[in-house]
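All protein chains but one are shown at their positions in the complex.
The first chain written gets the first letter, and so on, giving A, B, C, D and E; residue counts start at 1 in each chain.
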Amino acid sequence: MFFHEQELQYTATPAAPDAVYARRMQEILGGQYGEITVAMQYSFQAWNAHLPGKYRDLLFGIAAEEFSHVEMIAVMIAQLLEKLPVEQSEAAIKADPTVGAILGGTDVQAAIVAGAGVRPVDSNGNPWQASYITASGNLLADFTANANAEMQGRVQVARIFEMTDDAGVRDMLSFLIARDTVHQQQWEAAAAELRAEKIEDVPVPSNFPRSNEAEIAKYPFINFSDGQMAKEGSWANGPTPDGQGTFSYEEAPFPTDTAAFPPPTQPDPRFFGTTGKPNVLEKAEGFVKDKVSKK
Amino acid sequence: MFFHEQELQYTATPAAPDAVYARRMQEILGGQYGEITVAMQYSFQAWNAHLPGKYRDLLFGIAAEEFSHVEMIAVMIAQLLEKLPVEQSEAAIKADPTVGAILGGTDVQAAIVAGAGVRPVDSNGNPWQASYITASGNLLADFTANANAEMQGRVQVARIFEMTDDAGVRDMLSFLIARDTVHQQQWEAAAAELRAEKIEDVPVPSNFPRSNEAEIAKYPFINFSDGQMAKEGSWANGPTPDGQGTFSYEEAPFPTDTAAFPPPTQPDPRFFGTTGKPNVLEKAEGFVKDKVSKK
Amino acid sequence: MFFHEQELQYTATPAAPDAVYARRMQEILGGQYGEITVAMQYSFQAWNAHLPGKYRDLLFGIAAEEFSHVEMIAVMIAQLLEKLPVEQSEAAIKADPTVGAILGGTDVQAAIVAGAGVRPVDSNGNPWQASYITASGNLLADFTANANAEMQGRVQVARIFEMTDDAGVRDMLSFLIARDTVHQQQWEAAAAELRAEKIEDVPVPSNFPRSNEAEIAKYPFINFSDGQMAKEGSWANGPTPDGQGTFSYEEAPFPTDTAAFPPPTQPDPRFFGTTGKPNVLEKAEGFVKDKVSKK
Amino acid sequence: MFFHEQELQYTATPAAPDAVYARRMQEILGGQYGEITVAMQYSFQAWNAHLPGKYRDLLFGIAAEEFSHVEMIAVMIAQLLEKLPVEQSEAAIKADPTVGAILGGTDVQAAIVAGAGVRPVDSNGNPWQASYITASGNLLADFTANANAEMQGRVQVARIFEMTDDAGVRDMLSFLIARDTVHQQQWEAAAAELRAEKIEDVPVPSNFPRSNEAEIAKYPFINFSDGQMAKEGSWANGPTPDGQGTFSYEEAPFPTDTAAFPPPTQPDPRFFGTTGKPNVLEKAEGFVKDKVSKK
Amino acid sequence: MFFHEQELQYTATPAAPDAVYARRMQEILGGQYGEITVAMQYSFQAWNAHLPGKYRDLLFGIAAEEFSHVEMIAVMIAQLLEKLPVEQSEAAIKADPTVGAILGGTDVQAAIVAGAGVRPVDSNGNPWQASYITASGNLLADFTANANAEMQGRVQVARIFEMTDDAGVRDMLSFLIARDTVHQQQWEAAAAELRAEKIEDVPVPSNFPRSNEAEIAKYPFINFSDGQMAKEGSWANGPTPDGQGTFSYEEAPFPTDTAAFPPPTQPDPRFFGTTGKPNVLEKAEGFVKDKVSKK
Partner (left out) sequence: MFFHEQELQYTATPAAPDAVYARRMQEILGGQYGEITVAMQYSFQAWNAHLPGKYRDLLFGIAAEEFSHVEMIAVMIAQLLEKLPVEQSEAAIKADPTVGAILGGTDVQAAIVAGAGVRPVDSNGNPWQASYITASGNLLADFTANANAEMQGRVQVARIFEMTDDAGVRDMLSFLIARDTVHQQQWEAAAAELRAEKIEDVPVPSNFPRSNEAEIAKYPFINFSDGQMAKEGSWANGPTPDGQGTFSYEEAPFPTDTAAFPPPTQPDPRFFGTTGKPNVLEKAEGFVKDKVSKK
């Protein structure tokens, strides 16, 4: 169950409205790695958890904080849009070139659709979509997804931090970036704990029998490009992180006895694919002729 | 530059056609974590790399292998569909209940759109979309995204491995799973190497000044749910993975002096939002009346 | 700010797992009119509200309840999926025709992507998308959108209520349907209150000067089809709901002096549209010839 | 059947081209509440109508008018784009800052994809999609959806009316706004007529037995936020619009005896979710080892 | 302007309802090459036409027929769905295996969303989207797009013709296939006429100066795969269709003096990409520290 309070976790008021910047901020609200994504991702992972206890509590505990971040950003964007100009024609732009420069940087749907309001979209106006989220039921895979989401998120917030000098905006972002920092490391810690507790391990999923894997393919880096430096990396030499083998380096193609292309498929001719053979498909002919002859 | 050879990296022929299973396999071709995703993701990361050398070579080296996996799966699916039945009506189903059971499990667009062919879609028929991929320009973030992609991918391939007993299908999957295993660990190794070489570190991005972060928010796990066990995890106690601080545990709301909700925005009344104040907007009146009076 | 408690507003446990029905229930979670839609819609309307007080409190008060409904349904679906079979091949279907019939009705991504888990999608596997929601800043328009959402939602829940006899499922739905009933009427009441308080009125937006409207077009029903009965409705006769005029009935085309089609546009020839005139576009010729002649 | 005439319902010619404004106008053509939406929505409602007669005639009669509005706006946008500049580089912008300001406001795909032509997209370039429309088969729900669509549409057209001073554009919009006014009220009238004729009533759908609803949940406003003013509204006091009960006010959680979270699900271990239990899954081992050992 | 008549261009009534087949038919209504696509495509091409006269009349003349086909198919699908069962649980399937087989083949949203009604989606439930259509302003390109659309459409209708024996369905399809036949050839004829009249020619666009093309690249087939038979085709030998040159055959890479990969980009360090260089970004430090120290 979720409850709402009409307070914010942290101050979210700009020093001044800035409709251009409002569009930039939409990315961290409704983008691929925006706050809606992490709020929904952690929630669905919690609902799909097969383990009660600390890992699920961790998911629920952060999920609701992320919904609270959604709110902080939404409220901030609405304020940034407060002075959005109404006139948006060439005449208006020519009358005031500054208006033109500003309009070019704003989200036109913020004006027309939301009346100078926040919207559940990214900085290019693409609506948020649930295909951004990941909730597989496997916690080590999902915590890695979460660490990535917090990293991508922190990269993006850091970028938009640099895009403005507004003290109020930067104050709020300094809070969000700090939360990305700690969440990023918490998912790392949680992943490490899963491994330490032998609940899951790499390779994920750890309970799929490795004997089912093709032996030849388990350890080599296979170089399908012609760069020569990848062979020097730790991914092509030395022990694998799971401690079960040793990386090697191979040039593609590998396996060297590659497989022949199978012959082309020959589906039922009534799919009307091109096969090169004459298809005699007149059997249905009589039927329609009778029907249509009435016309 | 890419070159193509009409051979496969590994055998991709089923023991028998199986149109039901073909639909399941579409997930690892055109799904969120299918082979098209990783092939495109690693390619865009390489094109956006700001560092020449081993890391970019690593990206290119695996990217082209993933395109080769796209081909193996595509060719396999086309063969699985070879006996897809044409008749797909209630009459056909009632005439042969087995047909009905099978049709329920197949992708109807494989029949109508592709003529018993493979399509760039997931197992529910959603077309592959580029919003699945991640290429931020920050290699530590992106290698973490890649590790996640290989983990999610291996989970999915393991699941569909269990969905069939077809020896040919399982043979191919045993190869792909092994490649997921090694790639998963290679991205981990590469991430560790970036950190060891002090090129990037956690928190990502490591060159954003941490002094810009709100001090109060850097270390606590803040519990926005009421589960009590999250406080026992390593994410709420002990040193942070970056070695710069110590995790703590706080109950939400935190900061405890939360912020007041800002007052509602008051945009230009010509956006026609509801403000509770009478809006006098008659200035444009004369114009249209004149125009329309001609009618 | 949002807080989470690990309790449910109402019991959400099926009498027995039912993976076929789980797919049906996804519609009211992640569909166009599912609970995610209303939770997000009311939240964004509240964040965009320009009026403090009872209307915004109403929005926040219901929004968080809808997030709680999201959770009830998510938890229910996860339980319905608990016995989802792993084997999903033609061989499995032929070995057990019941399995086949069941597999045909389940969501294949619930198996492969979520490991028998709930997903943020509709009953056809389309991911939830934010373009489902409406938050215009005009409260009378938006409360009408909300009434519609609750009506469509109640129609859908009523349909899936009839699709099952599971006592646990029906118990939960009996609660959700009752909430749809009351919310549906609350949005109606709120819309009526806005009108009674003269804050907004029909036609929405009520502060756009009606003198700006083309006089001729304000009242007629114009019949662009050839059905003859629409002229009998209250929409073609009698007073308009806003009390400002009288509906009339006209046959299309109306206005009867329709407008001539404007002449075709003639953009810059360098857009290479087909204009019927010879385009002489050789000016850039010298440049490239020089460049390329080096090859 | 649809027929086309090469005339327009109303004049659609701008006083002057204006490529910036053309982008704004795309919203009312191809946006969520643009003319394509209402034309398609009313058509599908008519095709799905289970009642012959005046309600279906109403739907058909307006649907075809909306297609005629699609055409008026499309033709207007094509003319607004007639002077769209070809050069779109930084050099061109620096050479003429006015060009830069204008380019920032235009739709770049109007140039590259359509050659200075109209496109079936919204003002941010998102293609129109059929998930915008509603056609449930329940006429009271759908007429409410239609009233909402006309309200949202009129709000948007009113906004873009204010964005320009072009006499030709405003003339056309004065016609469209008037039609939104009358259609908005016609759907209201039609909804009222359905209720007066006892064909449908609130709560929609009216023929779902209300005895199936959980009694406790039928009438309260449950406040899931902490605002205190929602309790004063007519949605928390007094009779419900359907006359069958009385609204009440409750603080969340309600019901006060909320339900325990169900235990986590335990699907088949071959879905490879994280369960905390060792999974022994070696049974398939022999098979692949045999297969792969050939390599 | 569009007008509607409540008659159909051709009979559209099935011999019997068939909800399984209804889903198949959705493809030719709301799929990539369904009737909505061609109706909208030809309309937008007409609205963007820069030439008055016979070509635009051709576009308008067929566009409205396609809308009439949309209606025929919509009405047919609604009738096919008339006996769609309500019960859709595992219990219902087990009680009647035939029901199970049928449910597996139907569109579950046709039941839940549309109440046994037609929807603007394809056979996998993907909503129709405007990115399916093409309207470039260049008539030769667009007429080729139209010929392709009619070919793909006829292939699909032919496939679903074979999927049923229902006399009523086949009667309607026999009409639609005939129209696809004639339209397919009419777009070919129109393309030929454009070329004969020297209005447009291949290569499209014909008024782009061919002197701007890199000479070396104008005529060779360059083989980027290792198949050896493509060199025998007319695309690698003999005159080009435009009569201006002769096809040749080259092995990739071609040009043989391929270009070096450019050095990696070095954007502003405040984008936080990985560059391998230490980035000193402390300049903004003082600001936030001051702000946050208040907390």
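Quick note on the criterion: a contact is a pair of C-beta atoms (placed from the backbone, for glycine too) under 8 Å apart; a residue touches a chain by one contact, two chains touch by 3 or more.
Computed from a predicted structure; not experimentally measured.
Counted over the whole complex, the shown chains touched by the missing one are A, B, C, D, E. Taking the complete complex into account, B:I133 is the one of B:V38, B:L58 or B:I133 that touches the chain left out. Checked against the full complex, the one of A:G137, A:G168, A:P205 or A:G227 touching the unshown chain is A:G227. Of D:D107, D:D180 or D:E193, it is D:D107 that touches the chain left out of the display.
Not every partner is drawn; the one left out touches subunit D at residues 1-6, 48-52, 55-56, 86-94, 97, 100-101, 103-105, 107-109, 111-113, 115, 121, 124-127, 136-140, 194, 199-200, 205, 207-209, 211-216, 255, 257. Annotation for subunit B: contacts to the undisplayed chain at residues 1-9, 30, 36, 40, 43-44, 47-48, 57, 60-61, 63-64, 67-68, 70-71, 74-75, 78, 113-121, 127-131, 133, 135-138. Where subunit E meets the omitted chain, the residues involved are 5-13, 32, 53-58, 60-65, 68, 75, 78-79, 81-86, 111, 115-117, 126, 129, 131-132, 134, 136, 138, 140-141, 144-145, 147-148, 151-152, 154-156, 158, 161, 170-171, 174-175, 177-182, 184-190, 192-193, 202-205, 208, 210, 212-225, 227-230, 232-235, 240-242, 247, 252-255, 258-262, 265-268, 270-273.
Here is the rule we use: only the chains that are shown with their structure count from here on.
Touching subunit B and subunit D at once are the following chains: A, C, E. Residue positions 5-6, 32, 55-56, 86, 97, 100-101, 103-105, 111, 115, 124-126, 136, 138, 140, 155-156, 158-159, 161-162, 170-171, 174-175, 205, 208, 212-216, 224-225, 227, 252-253, 255, 258, 265-267, 270-273, 284, 287-288, 292 of subunit B are each in touch with at least two other chains. Chain contacts in this assembly form a complete graph, since each chain touches every other chain.
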